[in-house]
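What follows is one structure encoded as structure tokens, with my remarks underneath.
Below, a portion of the complex is reproduced, with chain positions unchanged.
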């Protein structure tokens, strides 16, 4: 996807002025509430009309005030997934699902309902009334509905933020596989750093209607480590769980982690806050923390007075966060060896 | 197609019925309404063949617009103004109505009967003293209704209407010298000038048989 | 209570006229409500005034104005006449009179229904490939159904009672344009038939109560199917 944006729009007291060239399949949009993210995607999709400027998608002009081009939303073939599922309450789940597909010309029908119903496991939901669907089921239908309209670009406006944590991470794999399997590029809006890291390859940061930063999810997470409640969130892909005296032993690359039992799946994604890792210079003997890992410091970075310590654990990577005085006391430096203690209950299974 | 003043409804219905009995092919479509309404309708292209009005004003209006076959204008019947009421007071002449509280007349601007009544009162020299007591009604039938329900002590209505009432009695007949003659003109419309059936019915309405029916309902023939 | 065959004709005609007037006004009322709620354009205030006008004018005046417009000399009347259509004095004229008089009530109800639709639903349908017309029919129409039903029942009831405009535009022709109110008028203007007038009033009341009930029923059903 190549998206050229150069637009201006004033809405009451708010004004958006944004110029950028985006390429890549998975772009995140990050920004505070009221920074103009929703306004931006409404402008892109044709639901709002820029005051001036132009929008080009893969070379095709969607809007240009100079040339007098302004394609209507249905001509742009850009689908939006909203924060609320926005299912049509008068239609069944099936009719909602097929709403966009039915309006798609034969030539564009690359994705068929069958394949998506399979992928999203929608079969049991199809006959249901919309109001008999749970929040997560609704959002799954909404997503499938958008994809089935065979758009050239998918815009997602905090599609997960109305859901509870469990649902949220159940849906993320769907979101990603959609883009991968059907080659639909997307723009993904979120306030959640974890969602951003799972969903985006590059991130633009918007503030007060202006683009202030272009970065990667990793860069974003590191720079905001000290600010956010959970610090830097390590994402760990674990596999092959085995019960072990009331806990579960998961394989993490060539390491084993003991984690409090939750759902057992062959592979799972866990979140671990950089603040839940305690570092020792020497091996502590008896300790209540169930995980004690020997690791090497790969690099260190500063974020607002906190120190981020990037650790290598048998080839896997982990970021721990310590205060400056602790860094001095432990004598942490690139290359030094440390022990990291992590409680079994510190891991949070996602999805 | 007949356009007939509403006050002639009963009599026209009977006349049509008896005509149909003799001429089995004749089919009537009757439209009843105020003379002004009917004239307005004819002016705007309503499909009327025969127009019977409650006064000459609207007939002349249509004639001046060449919507009426001028020569066919005939007088359908005459009527007379009476004072009717269910009051217990003794009322036998124009002077007596001064003793009443409320008197219904048709609105003089829009109801011919009201216009005649007003003229009669003026001529009798009592109009000025009655001004606060008059109730203007939408049409003659409304006057009669007020009288019948006892909402007014009496009202000026046509004789034919007064005869239909149950409770209200004719208290006196307004002397003819006090007001112009009440004429019901009729005519074939310009459109139907060549319509033989319409002309035939017009002729029937002027005949003796029609006269008998008219008398039965209280109309005057001359 | 007894009804003459003529009364029965009047009742049937009234129902037919009310039904036709409602059916005729629905698409127009829906379009007007849509314009007022979802669109911004110049002359919107004019549209609002025009839609509400019949409410303010006495029906007799409306009837008269319609007669001027649709009559032989009215520009619309001439247009229709040249197409071989004659409305005045037919039951169709009664339909038009009722439709015009009830229109403001219909539009007001549909508007209230439309104003409660989440605009994001409409936007969602647009980004899913629906043109504005498609979105109007597939999203706005079904979701404003409650307002439409309320408006229709109001309009139907109002049509059943329409008198002033009808008698001018359609005339008072028994069997052709004489609806219940006109028949009541006929009866009431002669002192001997007050009882007949009252029976017809009663019929009128019964029909409108039935319409009210039907409306309650339908709108409950819609509540259920929309899961509100």
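Worth pointing out:
Every chain is named by a letter (A, B and C) in the order it is written, and numbering of its residues begins at 1.
By our rule, a residue touches a chain if its C-beta (ideal position, glycine included) is under 8 Å from a C-beta of that chain, and two chains touch if they have at least 3 such contacts.
Keep in mind the model is a prediction, meaning the values are calculated, not measured.
One representative per chain kind is placed here, while the whole complex contains A x2, B x1, C x2.
Basically, only the chains that are shown with their structure count from here on.
When each chain is reduced to the mean of its CA atoms, the one lying nearest the mean of all protein CA atoms is C. One inter-chain figure worth recording: chain B and chain C are separated by 35 Å, centre to centre, where each centre is the mean of the chain's CA atoms.
Distance between chain centres (mean CA atoms), chain A to chain B: 88 Å. Here chain B touches chain C in the complex through residues 3, 6, 9-10, 29-33, 37, 40-41, 43-47, 139, 141-142, 144-145, 148, 164-166, 168, going by the rule given at the top. Contact residues of chain A toward chain C in the complex are 42, 45-47, 72-74, 76-80, 82, 84, 86, 88-90, 99-100, 103-104, 129-132, 145-146, 149, 151. On the side of chain C, the complex with chain A involves touching residues 118, 120-121, 123-132, 134, 138-139, 142-143, 145, 225-228.
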